[in-house]
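Each remark here refers to the structure printed beneath this line.
Excluded from the complex is one protein chain; the other protein chains are retained at their positions.
The first chain written gets the first letter, and so on, giving A and B; residue counts start at 1 in each chain.
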Amino acid sequence: MTTMIRALLGATALTAAGFAASAQDTTLTIATVNNGDMIRMQGLADAFTEETGIALEWVTLEENVLRQRVTQDIATNGGQFDVMTIGTYEVPIWGAQDWLVSLNDLPAEYDVDDILPAIRGGLTVDGELYAAPFYGESSMVMYRTDLMEAAGLEMPDAPTWDFIKEAAAAMTDKDNEVYGICLRGKAGWGENMAFLTAMSNSYGARWFDMDWNPQFDSEAWANTLNDYLDLMNSYGPPGASGNGFNENLALFQQGKCGMWIDATVAASFVTNPNDSTVADKVGFALAPDNGLGKRGNWLWAWSLAVPAGSDNPDAAKQFIAWATSKDYTALVAENEGWANVPPGTRTSLYENPEYQEVPFAQMTLESINAADPTAPTVDEVPYTGVQFVAIPEFQSIGTAVGQTFSAALAGQMSAEDALAQAQALTEREMKRAGYIE
Amino acid sequence: MARAVTTQRKAINTLIAWIVGLLIFFPILWIFILSFHSEGDAIKSPLEVITSTWTFESYATVQERSNYFRHFWNSVVISVGSTVLGLIIAVPSAWAMAFVPGKRTKDVLMWMLSTKMLPPVGVLLPIYLICQNLGLLDTRIALVFILMMINLPIIIWMLYTYFREIPGEILEAARMDGASLREEVIYVLLPMAVPGIASTLLLNIILAWNEAFWTLTLTAAKAAPLTAFIASYSSPEGLFYAKLSAASIMAIAPILIMGWFSQKQLVRGLTFGAVK
Partner (left out) sequence: MATKASRTAARAMISPSVILLLGWMLIPLGLTIYFSLLRYNLLMPGARPFVGWENYEFFITNPAFTTALINTLLLVGGVLLITVIGGVLLALLLNLEMWGQGIVRILVIAPFFVMPTVSALVWKNMFMNPVNGLFGYLAKGLGLEPFDFLSQAPLASIIGIVSWQWLPFATLILLTAIQSLDSEQLEAAEMDGAGPFSRFFYITLPHLARAITVVVLIQTIFLLSIFAEIFVTTNGGPGNASTNLTFLIYKESLLSFDVGAGSAGGVIAIILANIVAIFLMRMIGKNLDA
């Protein structure tokens, strides 16, 4: 009897070992960004390896370094990565170049139709889905309920820019280091320009007209920049021209910001009592508008894609299907609670009654739905993308324009000069790239 | 010899030197302190930081998240490998330049130094494409070779200036005694050159250890050294002071400890021909 069991056990062990050995031959190299949700995925991915026998190698890098590494790799067909974490900016450009493997053949149980339409639209080129969203974000207003109350104001669900100005003025108390509003000021296409471009959309401005002529000489841009500078100079924290997402997050968590308009994913950080001193005093509202039909919020999704140069496209797809599935969401919820699941990708998540209890869930969904990357501006434009222009030249143009705007914020040049410079340098780059004569 | 310094004088010297030393060292001390606190505490005001609870939390997180030892080992292999390889090539060259100087020796030396002026960002793409075609992306061999090439001029130059301090008469004497070139190098030159070689070795290991451009752009998972490890802790979404501090301490500690133990060696050999 016992011998029998032993023999059986032995045989099972052998089979298991054999299986493990053959499966271990497949190793995926995954390039990802070092944001909290990805770090969590890395921790939970052992489950995937156990299930499938596919081993994973992680290359976790800071956003700017990651972007440079993967772009270089994919453009030279370097083949160093099997799965890349990229954003809604890269997907349309790379997809159009056939640099990515289409994900249209993901299994039925993956339920592609469950993905939020706004996000899915941003990841699809000519009907081919080129990346699966890991988490999606928009931007919204995060504000201090206690300060708002003390100021005798009430934040509407959909505030206007005028209200934001009024509230910022009322909440500012510089002697006690409370600044009415914190906004991004650090130069960069993904830093201050993400915010300013989204803001400009709600002011009726746009980057280019239908003939690709830069529009920084328009009145709408002048209004955008003037209002931004006015807000920051009067009610913003010192050193704002160096503040990016992280710096503002630290300020807000220490109770030094009355309002902060930034990524919806920040909501889980500012309401986390371990890190935030104001965790129980945070309210959320949609990004402001000016009554022109567009709000000042952006749309972004960190997504997983398979580069065409991958040696293991099937295993890579298998991993992507796992990491962006409903089951993964459930796994995170089980381990870390519903507030920590990757947000903003699936309709089913927002229909889940348990997730609806999370304080920022509803506002995140509404913000995402309020953004439309295919029609981001009041006037018609030839490009897609809300807080960026999905053309390869945008990274450097956006950063250069961001530098002039952050110089204006630092008081080194006037708003007029900054706009004139932005116009000139964008024209120069667009001429070089052959968009305009 | 030097006169005895009064105790009082010595005390003043000590006081000033320690204050200056601690001020310069302070940033490192501060990240050391921050690394032992939770993220929430690490962004508080300095006094609150010191009085808040000390914890190993950040180190545990870093340890759990990254394969520190693989990065560490890659750093060791790359920095030591490139330096040793560089020395093997540089010692004969520097010896020849120092003891058999020709008319153009100086020019050659200066030309060598000028190759270091190639700005890495400008030549990134050519090098990247070459590595890709040779299948050397994400390998330690590629980095050993590239860092060796980058530091070779410095290595040759350091050795050259050091070798020149070795009195030629000794070599002449050895030669008179019928020593062959090989014997001359092994029995006469090398023993005298050891301090210079040692400090060249140390300095270049440090330079290679801290090199962050090539090591980041040419590696992915397998060959990534500690610079890549750091790149996964700088500015993520969320608070990162404590984790960054812990990761930084882990990245610089090995080289700092090495420097500590070898500082006498390091100082002794860095003469650059300053000793007459």
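A few comments on the model shown:
Keep in mind that, in the parts below, a contact is a pair of C-beta atoms (placed from the backbone, for glycine too) under 8 Å apart; a residue touches a chain by one contact, two chains touch by 3 or more.
Small disclaimer: the values here were computed from a predicted structure and weren't measured.
Residue B:210 is the one among B:38, B:55, B:139 or B:210 that touches the chain not shown. Subunit A residues in contact with the hidden partner, per the touch definition given at the top, are 64, 68, 71-72, 75-76, 93, 97, 177, 185-188, 191, 237-242, 247, 250-251, 254, 256, 392-393, 395-397, 399-400, 402-404, 406-407, 409-410, 412-413, 421, 424-425, 428-429, 432. What subunit B contributes to its contact with the hidden chain is residues 1-3, 5, 9-10, 13-14, 16-18, 20-22, 24-25, 27-28, 30-31, 34, 43, 45-46, 89-90, 92-93, 95-97, 99-100, 102, 106, 108, 110, 112-127, 129-130, 149, 152-154, 156, 161, 181, 206, 209-210, 212-213, 226-227, 230-231, 234-235, 241, 244-245, 248, 251-252, 255-256, 259-260, 263-264, 266-268, 270-276.
Methods note: only the chains that are shown with their structure count from here on.
Taking the mean of the C-alpha atoms as each chain's centre, subunit A and subunit B sit 38 Å apart. Residues of subunit A that touch subunit B in their complex: 29, 31, 33-36, 39, 42-43, 57-63, 65, 68-69, 72-73, 76, 78, 80-81, 244-246, 249-250, 253-254, 263, 265-266, 269, 274-277. Interface of subunit B with subunit A (complex): residues 38-40, 43-44, 64-66, 128-129, 132, 137-138, 216-217, 220-222, 224, 228, 231-240.
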